[in-house]
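First the structure, which I've put down as structure tokens, then a few questions once you've had a look.
Showing chain A:
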Amino acid sequence: MDGNYVAMTVTIVVWAGLFLFLLRLDRKVRKLEGRWR
Partner candidate 1 sequence: MIWKLLIFILMTAVIVLSFTTPAPQQAIGEASRIMYYHVPMAWISVLAFAMSMVYSIQYLRGRQLSYDERALDAARLGFVFCVLAAISGSVFARVAWGSFWNWDPRETSIFVLLLIYGAYFALRGAVEEEDRRAALTAVYSIFAFLTVPFLVFVMPRIMPSLHPADSVVDATISITMGPTVGLILLASLVLFTSLFLWVFYIAVRIRRLQRSDLKKED
Partner candidate 2 sequence: MPTSNAGLISKAAAVYAKDFRLELRSRYSLNAILMFAVTTLAVVSFSLGQSGLSPKLLSALFWIVLFFSAMSGLAHVFIREEETGTALILRLKADPDAVYLGKLLINFSLLSVMTVVITPIFFIFTDAGGQYVLPFVPILILGVVGLCSATTLVAAIIARASMKTALFAALSFPILMPLLLALVSASEKALGGQGLSACWSELQALVAYAVVMITGSLMLFKFVWQE
């Protein structure tokens, strides 16, 4: 179970990082589109 816990944490961290990156990218594009508040 330990190994699984580590793998799970790593995966979540990677996923969170990817998601935040995409969110930032999305915001940059929306700024350029003029749709960002």
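How were these candidates chosen? In short, all candidates are chains of the complex that A comes from, given by their letters.
In this section, a residue touches a chain if its C-beta (ideal position, glycine included) is under 8 Å from a C-beta of that chain, and two chains touch if they have at least 3 such contacts; residues count from 1.
Model, not experiment: these values are computed from the prediction.
Student: Between 1 or 2, which touches chain A here in the complex?
Tutor: For chain A, the touching partner among the candidates is 1.
Student: Taking the touch rule as given, give the residues of chain A at its contact with candidate 1 in the complex, in rising order.
Tutor: Touch residues, chain A against candidate 1: 3-5, 7-8, 11-12, 15-16, 19, 22-23, 25-26, 29, 32-33.
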